[in-house]
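Only one structure is covered here, and it is reproduced in the block below.
All protein chains but one are shown at their positions in the complex.
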Amino acid sequence: MNSNGKFLGFNSNYDDSSVVFMGIPFDGTASFRPGSRFAPESVRSYSHHLETYSPYQDQDIEDISVFDAGDLIIPLGNTKNTLSLIETKTTEILSDGKKIFACGGEHLISYPIVKAYVNRYPNLHVIHIDAHTDLREQYRGEKLSHASVIKLVSQKVNPKKIYQYGIRSGEKEEFVWGRQNTNFFPYSLAKLKNINIAKTTPVYLTLDVDVLDPAYLPGTGTPEPGGVTFNELLEALLSLNGFNIVGADIVELAPDYDSSGASTKATSKLIREIVLLLSN
Amino acid sequence: MNSNGKFLGFNSNYDDSSVVFMGIPFDGTASFRPGSRFAPESVRSYSHHLETYSPYQDQDIEDISVFDAGDLIIPLGNTKNTLSLIETKTTEILSDGKKIFACGGEHLISYPIVKAYVNRYPNLHVIHIDAHTDLREQYRGEKLSHASVIKLVSQKVNPKKIYQYGIRSGEKEEFVWGRQNTNFFPYSLAKLKNINIAKTTPVYLTLDVDVLDPAYLPGTGTPEPGGVTFNELLEALLSLNGFNIVGADIVELAPDYDSSGASTKATSKLIREIVLLLSN
Amino acid sequence: MNSNGKFLGFNSNYDDSSVVFMGIPFDGTASFRPGSRFAPESVRSYSHHLETYSPYQDQDIEDISVFDAGDLIIPLGNTKNTLSLIETKTTEILSDGKKIFACGGEHLISYPIVKAYVNRYPNLHVIHIDAHTDLREQYRGEKLSHASVIKLVSQKVNPKKIYQYGIRSGEKEEFVWGRQNTNFFPYSLAKLKNINIAKTTPVYLTLDVDVLDPAYLPGTGTPEPGGVTFNELLEALLSLNGFNIVGADIVELAPDYDSSGASTKATSKLIREIVLLLSN
Amino acid sequence: MNSNGKFLGFNSNYDDSSVVFMGIPFDGTASFRPGSRFAPESVRSYSHHLETYSPYQDQDIEDISVFDAGDLIIPLGNTKNTLSLIETKTTEILSDGKKIFACGGEHLISYPIVKAYVNRYPNLHVIHIDAHTDLREQYRGEKLSHASVIKLVSQKVNPKKIYQYGIRSGEKEEFVWGRQNTNFFPYSLAKLKNINIAKTTPVYLTLDVDVLDPAYLPGTGTPEPGGVTFNELLEALLSLNGFNIVGADIVELAPDYDSSGASTKATSKLIREIVLLLSN
Amino acid sequence: MNSNGKFLGFNSNYDDSSVVFMGIPFDGTASFRPGSRFAPESVRSYSHHLETYSPYQDQDIEDISVFDAGDLIIPLGNTKNTLSLIETKTTEILSDGKKIFACGGEHLISYPIVKAYVNRYPNLHVIHIDAHTDLREQYRGEKLSHASVIKLVSQKVNPKKIYQYGIRSGEKEEFVWGRQNTNFFPYSLAKLKNINIAKTTPVYLTLDVDVLDPAYLPGTGTPEPGGVTFNELLEALLSLNGFNIVGADIVELAPDYDSSGASTKATSKLIREIVLLLSN
Partner (left out) sequence: MNSNGKFLGFNSNYDDSSVVFMGIPFDGTASFRPGSRFAPESVRSYSHHLETYSPYQDQDIEDISVFDAGDLIIPLGNTKNTLSLIETKTTEILSDGKKIFACGGEHLISYPIVKAYVNRYPNLHVIHIDAHTDLREQYRGEKLSHASVIKLVSQKVNPKKIYQYGIRSGEKEEFVWGRQNTNFFPYSLAKLKNINIAKTTPVYLTLDVDVLDPAYLPGTGTPEPGGVTFNELLEALLSLNGFNIVGADIVELAPDYDSSGASTKATSKLIREIVLLLSN
């Protein structure tokens, strides 16, 4: 009978895999529309109708070893415990010498993942692709918010090692802080191709799908008109080939807000390409 | 120009009102589909296309004084602070001698409201109309869950003073506990008409709209087929006329899951009828 | 190749038909959600997946002669000219000795139709099945409104000859006027079976589909929870068999508000049954 | 991490299970709207938010042994090979001494299943619950059609052993044939409670979810207004407790036509109840 | 508690404001799909999830004074009275020395607004950004139509003072007339950056959101593939900085036709940018 319910039919066992795909269905701090919790299940389902072969990279995902670890069980309503759980699980997988590809869920999940990564890779650099700065000090008094995740990350990773692309929305203070502290490249992804990082530097990639214009991805919590096209994003990602990407996540797909399914298909395709990058 | 953005155009000021309508857009512990945060705004919008006159009670809501206090600002992702905020606000309104009609949001909001009410009405009885027992000890380790709300309430209100109607889903342990401890009337609402409470006893009514069959209200987080019809629910509610209802809430409308808008319209109409009951 | 684009494949020519099906895609006075203009095209499309045989009446619509005249071309934005056009067209078809089945569009279309009918049938009685009284004097200053249509009709037909069933929403003044002037049977359709009209009296039937509970028909401009079931409506209609129904309309289906298509299918089936009644 | 992707988390292995749940995502002869192919995956997903405990039967599905065999791989576009594949697989499972619960897909899948069952149970009786007669000789020239499935079954099972309930749509010829040949109980399910079958007689139950009124289940290929309520269907099914049900299927859920998810939830709940009946 | 129900929380009072935001929920002449009446309420709701800061203009809307006047109450079904009401209200606000930003509703609303503006600004120039010429003499006999609005405007403003951009659909006669009479720049917005108007000339900007490709804005009455991207439109609008824009409108958002909400979000963002332009 049919496939195994894993993303793209990933059928390696854990021990043989160099990359672990992990679903994190957490959307507890969503400020506008929740629902990114449904992203992992949705991309798994759609991935069964996605080719395993990438013509862009001329590689087939069936030729590499990836393990789909399923989804973390989120203690609903408890943000702190959720973050702790993510950090613990990430640390465990890293200690097994594997790379992680995390599928959110909302953007706050990147914070505990990066915390675990920094322990293993003290020189970790972070590439942040997003429509929003995510540099708030707090959101309605809460420091643990998807709107603050990069500010939180900047407490673990020197902001000079953070590269932000595609940003087009935020408060004035966030733009000011970003321009002064991080490598801040708003609006487009064109500058990503010239990123000034050594090929050996360990890089963590965090991709908020709302960097795409809502035309290309309406299924997200906070759609932000004025974004990049799918091909612009794809081209930017492919330009990272050859860098030392040690981990990655993709966040903020909220599939129920796109009844056509195109948002989920786009995210599934991006995952395929990023997982191939992780495997190179 | 046009209306004031209040529910049904409620135009009394706070001081003159005996009933306060309060939106609580919190859905932080939703176990299946979040989105009840959008209920208060949605019912306000639809209420502008609802008649103020109830032919069922032959009363016009324009003839009574209700104040729409707007929505609480939820600290997203922080369940404890949210509950504390709700309790504080409820206590404040109660101390002004008013009744509260709370519009969720998810069912957990009833817990802090009841906590405040019990302080004022030590003999408070609770009528719980719902598809689910909501009697879990915890959900994924969390005691503060919409699936546990009546169990939490039973720590503040003797379960002998709790009346549960319409229940049709839960774990076996919940059904056993409910049958042994509360006044437990599963499946239908027929028994509500014979409720054995004195007319002077202070009653808090908590209505989870998923007691309705999804045919009548598909827009909810956890639709539960096998429920009551709208008219059965309406009839049951109208049978409470003459009781001393000192407060009420309606919870778990998730409007985005019903693109027809009928779920929101049904909830709006139920609010009109309950607010009239509160005003009698 | 395939069918002719007519309702249920009606393939009689005009001259041979005793009943004329006419689409009137007018929704110019809709007070909440417009879109009933799409009803005629929608029911034609769905009717191709409806059996022509009614097991309820044990009759096949292929055995009778009905002409689908297509849709009137509405002068958009001009209510007066629209009503005039409807009246003229109705008069023309009546003068050819035929019965009309009109498919709205909104409820205001019944007014010019009844005006034309009264000229031909001075003793016309009107059966009005609806969730709303439609007895307003005006709506935002406009006398020509779907919310006023029965009040307008009462200027042409003595309200003692008007029978209203299923009403459950309106302003207090409308309920008072209705109870005093028309044969006013709110909430249910049960009384329709005992209607006190001679079998020879000419009857015009106007059916607003929002009499159905939104569970059964969410696709309408002003859904009104608390309505009748499809089978209750069907049974009521079938009880009219043997009466002298000289014309009928069905109004207020707004198909875009029910993405499942069930509302359109229900309306199509009701049309089949009513057209069979017209042909008896 | 989380659940296993099986229906309701069925976690028995094949050898230990007395009941096998099998998805058959075939919708190749759908005459109106296809999409029942998505039903098996959809009910699996929703079942994770369904309680395993049935208060109706006071039994927990975790206490019985059921194996989820996944989905058959359908050779798309080839009806004959599909039916052959279903029959072979069914025969194989039956020869292992197990009962089958098949989740369509469309209704034609019942034909090859019944063919296999009759070989094992020569005295097989069939209970058919449906809105449609499914007694056509052919549909557009094709004998292998979901509209013909019971007629096909009647070639393998004497029509005197076929019991049809809830039927409300079909061609005149189908109604005539049904009344003359099968045990034909149109419109309601009330008669099912008095079914005249010995408790030891092997019974196959085939349930087309469109027997439900579209209010309760809009997500189906051919919605048919005028059907039964969810509770009426549930009550009818529960009345089969004690009979010798040796196999069952549920067909024609097309989840994409109900964006609220209520249709999928209803079907999931019906499956839980029927699988419990199979296990008694 | 929460915000005030105004667009972007505009909290100035009328007297202190130089710009007045006015909703005009009129869609009475829509030729295809109505529903633009829901645009003002929809953009208000979504604007609460829009940043007040524009990184494009490096300005925060909280730093300027804008008054949200709410919505005009439309006499439904009466086009003439509606237009008269709009003109009167516009004249009144202009006489108070304020600029107007009108949010339709359909495009016909621009006609009475421009009539009022011409009285105050005899040298008014009009910039028209749209997918359609809107140059019909009439539509089904009606001169007052959204398809005729620029032709109507040309009776009040010399067509040599009218600049049309982005046009890609219309009848041949409309294209011929436009090319001969107005400043007619079809298909793209590139020419807008070189517009030949003095910086002191009073300019009225009317923006039909269907100039955007439906990829970027599917929620409109008459989607017209082949349009501009959001960023192309944004860039064109920003190029108007420094001109003397004395009034503006945005029309034809029909939010119910985009269940993702992206169309409303895009329109909200465009309003923020245009209101900033008006305030400069």
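Chains: A, B, C, D and E, in written order; residue numbering restarts at 1 for each.
We take it that a residue touches a chain if its C-beta (ideal position, glycine included) is under 8 Å from a C-beta of that chain, and two chains touch if they have at least 3 such contacts.
If you're wondering where the values come from, they're calculated on a predicted model, not measured in any experiment.
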*asked:* Going by the contact rule already stated, which one of C:8, C:43 or C:69 would touch the omitted chain in the full complex?
replied: C:69
_Contact set of chain D toward the excluded chain (per top definition)_ = 27-31, 33-35, 37, 73-79, 81, 108, 139-142, 144-145, 256-257
*When the complex is taken as a whole, what residues of chain E touch the one chain not shown?*
31-33, 167-172, 175, 186, 213-216, 218-219, 222-226, 257-259
*Please identify, in ascending order, the residues of chain C that touch the omitted chain?*
1-5, 22-23, 41, 45, 69-73, 259
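Assume only the chains that are shown with their structure count from here on.
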*Computed distance of Cα centres, chain D from chain C, in Å*: 38
*Provide the C-alpha centroid distance between chain C and chain E, rounded to the nearest whole angstrom.*
38
*Note the residues in chain B that touch 2 or more other chains, in rising order.*
31, 33, 73, 213, 215-216, 257-259
